[in-house]
Structure formats: C-alpha cells, structure tokens
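Missing here is one protein chain; the remaining ones are kept as they sit in the complex.
And now, chain A:
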Amino acid sequence: MIEVKNVYKSFDGVEVLKNVSARFEPGKVNLIIGRSGSGKTVLLKSIVGLHEVDKGEIIYDGRSFTNMSEKDRKQIRKEIGMLFQGSALFDSKTVEENVRFPLDVFSDLSVAEKKERTNFCLKRVNLENANNLYPSELSGGMQKRVAIARAISLNPKYLFCDEPNSGLDPKTAIVIDELIYEITKEYNMTTIINTHDMNSVMGIGEKIIFISEGQKVWEGSNNEILISDNKQLNDFIYASKFLKQVREGFLKKGI
C-alpha cells in the first residue's frame, strides 16, 4: 500500500498540490483522475521522488520514502516500474536493449538469463519479433507495450502509469488498459494510473481519486462515480451535453 499524507508542492511560489492525502491499495488498479493541468503528473512524480514534496509524507508499505536517505530510496526504486506519458524509451537502444536495460544495470543474471527474462516480458505484452527494432520504428501502441515490458522487467511491487493511453486510438487504449489491469492482478502490484479518459475510469477504475486544481475532491470506485452528486466531479465526467442527458435518463430510471 502506498500512502500519501498531506502533501504540498509548489513551483516558483505557485501551489500545484494542496494538502493531498490518499491511499493506494495493493493488487488494485488505483486511478488519479482530473482535468489537464490539475496536478496529476506532479502528484505521480512526487510519489516516485522525481519531485521533492514541500510538506507531507509518502509512505511505501510502512516505509517513509520522504524521510529516507538517497541510498535507502534506491532499494525502493528497484521495486518501482514506471510508464511515462510519452513512453520515454531510450531512442538509441533497440526494443530488446530497452527492456533488458534495468536487468543490465541492476541484476547479476547471466546473458542467457537476461535474454530469457527480456523475451518473457516482451511476450507478456504481446510483442514478439520486434526485438531488434528501434523505438522510432514502432507505433504509439507498440511503444507503450515496450515501455510496460521495461517497467515490469525487474518484477516491481509498484507500477506507475502517467496517462498510459494518451495519443492512442480508443481500441488500442483499451488493450493497454486491460494489459495493465491483468499484470496488476497477476503480480499483485500496487498500480497507480493517471488518466482523464472515462473509458479507463469505467473499465479498470477499482479505486479512484479525483483531483481538481491540486486538491483531492472525491474518492471512490467506478461503481460509485456515476451516481455521485459531487458537483466538481460531475462537471468533469459529464463534460459533454450528450453525457449529461445520459445521466439524467439514468437518474430518472431510479438506479
């Protein structure tokens, strides 16, 4: 479980996160949702230590990441896999080298064992026969898969995904969502996903945190989200007229 306690973060005097607290549960797909610019990426990067928080605490299964030495943090970092918004594959390395990279740096496996693990991860994301391609030769969806394979190569306990289906067509987006969902269940990971995509919210949102202008406004599950009467949340979800009408129809039927 990852706990975020009363976290504040500002850049050049502008407060981006204001007193955010949340718990992210193991074996579940936890979502952070909100509009563009609401602070989702800053929150996720604060949790993994890419940003230092100004106030508050981040706790990984009882271990206070915030108050830890850089040396101890390295231990936790080995348990973290992260998928960045633009995939962030190393463009001078092939697909295989990208996925093998964490193994090269952190494991003492033999060449054959690393190869086996790399192929296993690539197979897990349904990407075979692409080992020797470079990231620039792949479609957006394939890049995401490689990035997922790289993120899981060291068998992480925690998986972070920043808008995993941004820039993908709706069908590919769902495939990536389901892949992350399955992997989370298979390895009982604590997964946190940033998204503003309602398909993801309804499809895989077991635990949802809604943030607006850097504050947590609502939390719940995908079963609760449609019937919530939180105004800010409704403004976010029912952004289109069409969806508003759907909701009214919904409520009339008395569900």
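What we mean here is this: a residue touches a chain if its C-beta (ideal position, glycine included) is under 8 Å from a C-beta of that chain, and two chains touch if they have at least 3 such contacts; residues count from 1.
We adopt the following convention: contacts and distances are computed from a predicted model.
Chosen from "Phospholipid/cholesterol/gamma-HCH transport system permease protein", "Fe-S cluster assembly ATPase SufC", "Glycolate oxidase" or "Carbon monoxide dehydrogenase small subunit", the protein name that UniProt gives for the omitted chain reads "Phospholipid/cholesterol/gamma-HCH transport system permease protein".
Considering A:29, A:42, A:58 or A:80, the position touching the chain not shown turns out to be A:80 (whole complex). In the complete assembly, the contact with the undisplayed chain comes from A:48, out of A:2, A:16 or A:48. Shown as candidates are A:61, A:104 or A:137; the residue that touches the absent chain is A:104. Those residues of chain A that touch the chain absent from the view are 45, 48-50, 73-74, 77-78, 80, 82, 84-86, 88-91, 102, 104-106.
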